[in-house]
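Every protein chain except one is present and positioned as in the full complex.
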Amino acid sequence: MTALAEPPVMHEAPPSGTIWRLAEDRSSFAGPTDDRAGGLPDHDLLEVALGPHHPSTHGVFRMDVVLDGEEVVRLKPVFGYLHRNHEKIAEKNSYLAAIPYTDRLDYICSMTNNWAYVMTVEKLTGFQPPERAEYIRVIVGELTRLFNHACLVGFLLQDMGALGTPLMYAFREREKILDLFESLSGARMMCNYMRFGGVRCDLPDGWIEEAKQVVAEFPRFLDEFEALLTGNEILLVRSQGIGVLSKELAVNAGVTGPMLRASGVGYDLRKVDKYSIYPRFNFRIPLGQHGDVFDRYMIRLLEMRESLSILKQALDTIPAGPIVDPKAKQRGLRPKAGEAYGRIEAPKGELGFYVVSDGSPNPYRFRIRPPSLINLTVLEDMCLGHTIADVVIILGSVDIVLGEVDR
Amino acid sequence: MPNNISFYIFAVGVLATATAAMRLRNPVHCALAAAAAFAGLAVIYFQLDAEFISFAQLLIYVGAISILVIFAVLLTRGSDIQPGVELASPHWLTGLAIAVLVAFVIAVPVCSSSFGEKIAPKMTVAPVKLIGEELMTRYLFPLETMGLLLTVALIGAAVIALREPEESEIRNPKSEIRKQPTTEELVAEVQP
Amino acid sequence: MLGSGIIKGMVETARNFFGSYVSRERLTTVQYPEQQLAPHENARTIPLLVYDGDMEHLRCTACGICEMECPAQCIYIVKDTVKKSDYLGRMQFQPRVFDIDISVCMACGICAEVCPFDSIMMDQVFALSTQNRFSGLLLHKEDLAKANGYFHAIHPSDAGDIDARRDEDKRKAEAKAKAAVAAKAAAAIKSSEASAKQVEVAA
Amino acid sequence: MQTPEQIKSLIEQNVPGAQIELVPNGSPGGPASILIDSDHALAATTFLRDAEELAFDFASNATGIDWPERVIKEKNKVKKMVDGVEKEVEEITEKKTPAFLETVYHLYSMSLSTGPLVLRLRTGDRGQNNHLPSLTPVWRSCEFQEREIFDLFGIVFDGHPDLRRILMWDGFKDHPMRKDYVEPDDYEYEPTPHDDVLEKAQRHYAQEATV
Partner (left out) sequence: MNNLDQIFVYAKYWLLSQLPGGVQSLVSIVLDIIAIIAVFGTCFALTTILERKGLGRIQNRYGPNRVGPCGLLQPMADAIKMLTKEDIVPFAADKVVHYLAPLVLTVPIWLAFSVIPFGREMSAIDLDAGVLFFFAVGGASELAVFMAGWSSRNKYSLVGAMRAIAQMISYEVPLVLATIPVIMLSGSLNLNKIVEAQSGYAFGVAQWNVFTPWGFAGFFLFLIAATAESNRSPFDLPEGESEIIAGFLTEYSGFKYALFFLGEYLGLFAVTALSVTLFLGGWHAPLQVLEFLPSWFCFFVKFAAIIAVFIWVRGTVPRLRFDQLLNFSWRFLVPLTLVNLLVAVVWHFTSLGAGLDQSLRWLISAAMIVPAYVYFGRALSPNRPTRIYQYAE
């Protein structure tokens, strides 16, 4: 890893007095009327609210976009349509009862959400998950990464207008993994599987073999996927050079996950924090050079292959043994007063939980660091100067889930 | 007989839409009415067995010119005529004089032609092939001249459109960002 | 470049088009109402209450742990006023009211996890839509109560483990009871002997 | 990586006048955090980011904590003369902590792969003195998170480029994550009412009946 240069200059505060508005008269398509003395240049600006009920905002999300022709000159994201104050709910509930709510943060990757939360509580209490539980966590976590990335590529192509064909292929494979999750935890998406100091239940008979088969078949799907997409000229011209995010801005803006690595920063918590048992596995961190939409797409495809290699190793070497720390207590947990910040490399980026305990049975402060939200910090920087069509794919390449953005 | 009836229908239609093109308030409506008038003319040409002219009229006037007119209307913000503004210009007398003059200029050749005489309708179908041959032999020079003129006009338009904006005209998007409410305003709002 | 990528992609879609006619692997759709997949053994939807024998013998003792731990707070329990004897012969309360609002329930399974009496378990029914969004989705004790046999059918291994444990408990309890009875009898004999002695002494 | 103590002394050397405290952490192995006074926060954080040996270029998490006025009861065993005999007696002393709002930043270094450094800033109280310097000019990643803190806790960040509500809507009046937040009375019918929901329902229906 190279040392990073100076962070970029921040946004200047908008100069005061620059107010413009659209013509009130709805019968005309005249552009903004100008209140300032000098007058605007002879340009028609169009203000469009992309969302919240727009087909490609991945849920209920809004971007207030100002367009000059089709070129974006301003873009402000508007959040909160899915806000349910999960943090407050968790502060009113017991430590255990927060786990099923974490499923619903990033509702595509419930396993990693569970994992980040129980890891934080383990830091707070000092529970030590046994070996087998750690293996199971790594396996389900990497399976989650597999289908999250596959679906993201599908959604991205959907945003590019590919009529859902890649998405359907991704969903076909995702279904196999969700089947594994269902036979393991009882639910396909809202797994609620991890527990403090371990996992809830042991692997059912034959699960390892099924998982091995899924993992063995996955590369064929990836090859097909790449044959369908990676060389496609339309995808290349649509995504290369679009939404470029510089290394410096990415670091300073706290961008994490595949998006950061597409900008060329090799920061992966599995390597940096060495949490769980990741140091035992052999895998690499793919890096992009350009930081554009295409790099973000490619990084995800390459990460899927690395995940497959971790999965192969983990499935081959998983030991027998207990699945929960015998010291661990689930119900009525009262950690000593203190605080802990735990973070894992979730598929979308760095997912962090910050829990403050005051010794009572419910957390005093429960905070989620949502990668989706913080990765959106640079959305406007990436979109300025591009067209609406690019905004849509740039947003798609960020990989957000609104359950996590709004919490 | 059916031809006659349809001729009158279309003639009235053309006149009506042409009038509408002059009289309507919204310039976009005017442009659309003009397009309708062009289409009606094309039908009349067709009835006169002037196939080629008819199709050319449709292709060029309806398909291209009217779209051009509409774009021009939209781009020049001509569409926001305030209600209450007189449609007729104060120079209507000049306009009338010009109209009379034009009518005269057209009337003279028409009246001097054999238009009034009843002659047996002759099959005057001008096959496309004939038109093409005439254009390529007898009228070659005028055709090429016109083609050259149009090309020059096209290139000129492209050059004008391509003109690089001057430094002062390049807008800094950030300078146009709508003013955000300041912290104080927001604090004043949220604090009871 | 120059269109070769698009051609490659079109070959790929063509393969999937024809593949979906010949290969089960490519056409994974299940035609739902006609074909149904058997749920996985672990699959869970809403909670159920297990009873042994008849409805009067719910395992639930209305202890309220599930009500307290439910993350969505969708369980509502009112204790009965009379105690009934449970499978071990202990006297326990039973719930008079046991309601679950399945419009709020998020099927997390924490209630089943924390239940110390193996009473509340997770069901596998999934066609739960009703006409009435309030009363239709508020399930009462009668709707939730399911026989142990039903539980066996949906979660065979769990149910087998639980039954084995309960039989063991029962056997132990009976043994204990027998021992207690025996001890009591012995004690009674002893005491009667002692009293006899005393009587003797007194005499 | 330097310990929090070392970092504290480093800041004190390089940012004259900065008042820094260490806040202990009760969890096993959890790092202590550094409390910086708000006047020197910007200078100190810029130093943290730019100093070569520290290089905290990545502010992972920024959040707020609400500490209303609390009474902390401490049990102390005191030797006392009771009835003329010296005895060990438990005495409860009550300690009042002042109310304040706090922001917590978790800093990491991407270039050195170190961290976390937990940074705290505290406001004067929960009322009018709720201003803190914004760290968005130092780390862009704080932009949305500070907006969120402003929205949910009501801490006003001076120097933030675009301080608006983010999760709640613009006309919303309160700060939901504060401990004394009272939910608005928008009760919806819920068939399983108990505890506070039941109370709320009764209150709500009573209100509706009067209206």
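Lettered A, B, C and D in written order, each chain numbered from 1.
The criterion applied here is as follows: a contact is a pair of C-beta atoms (placed from the backbone, for glycine too) under 8 Å apart; a residue touches a chain by one contact, two chains touch by 3 or more.
What you are looking at is a predicted structure, and each value in this text was computed from that prediction instead of being measured.
Peer 1: Indicate each shown chain that the hidden chain touches within the full complex.
Peer 2: A, B, C
Peer 1: Taking the full complex into account, find the residue in A:S94, A:T144 or A:Q158 that is in contact with the omitted chain.
Peer 2: A:Q158
Peer 1: Could you tell which one of C:N16, C:Q92 or C:S119 touches the chain left off the display?
Peer 2: In the complete complex, the chain left out is touched by residue C:N16.
Peer 1: So one chain is hidden, and I want to know which residue out of B:L96, B:V128 or B:L150 touches that hidden chain in the complete assembly.
Peer 2: B:V128
Peer 1: For subunit C, which positions touch the chain that isn't shown here?
Peer 2: 1-3, 6, 9-10, 12-14, 16-17, 19-21, 26-29, 31
Peer 1: Since one chain isn't shown, list which residues of subunit B touch it in the complete complex.
Peer 2: Spelled out for subunit B, the touching residues are 26, 28-29, 32, 35, 39, 42, 51-52, 54-56, 58-59, 62-64, 66-67, 70, 127-129.
Peer 1: If the missing chain were put back, which residues of subunit A would it touch?
Peer 2: 1, 26-27, 29, 46, 48, 54-56, 70, 157-165, 168-169, 172, 228, 232-238, 240, 261, 266, 268, 271, 284-290, 294-295, 298-299, 302, 387-390, 392
Keep in mind that, in the parts below, only the chains that are shown with their structure count from here on.
Peer 1: Any idea how many Å lie between the Cα centroids of subunit A and subunit C?
Peer 2: 35
Peer 1: So what's the Cα centroid distance for subunit A and subunit D, whole Å?
Peer 2: 26
Peer 1: Where the CA atoms of subunit C average out and where those of subunit D average out, how many Å apart are those spots?
Peer 2: Subunit C and subunit D have C-alpha centres separated by 42 Å.
Peer 1: Note the residues in subunit D that touch 2 or more other chains, in rising order.
Peer 2: If we look for residues of subunit D contacting two or more partner chains, we find 162, 165.
Peer 1: Going through subunit C residue by residue, note those that touch at least 2 other chains and give them in order.
Peer 2: Where subunit C is concerned, no single residue meets two or more other chains.
Peer 1: Applying the document's contact rule, which stretches of subunit A touch subunit D when the two form their complex?
Peer 2: So the residues of subunit A touching subunit D come out as 1-4, 7, 10-13, 79-80, 83, 85, 87-88, 123-126, 249, 251-256, 265, 267, 272, 335-341, 343, 350, 352, 354, 356-357, 364-365, 367, 369, 373-374, 376-378, 406-407.
Peer 1: Residues of subunit D touching subunit A in their complex?
Peer 2: Interface residues on subunit D, with respect to subunit A: 25-30, 33, 49, 55, 57-61, 63, 65, 104, 106, 110-111, 113, 116, 118, 136-137, 139-145, 152, 161-162, 165-169, 176-177, 181.
Peer 1: So in the complex, the part of subunit C that touches subunit A is made up of which residues?
Peer 2: 1-6, 8-9, 11-13, 15-16, 26, 28, 40-44, 65, 69-71, 106-110, 113-114, 122
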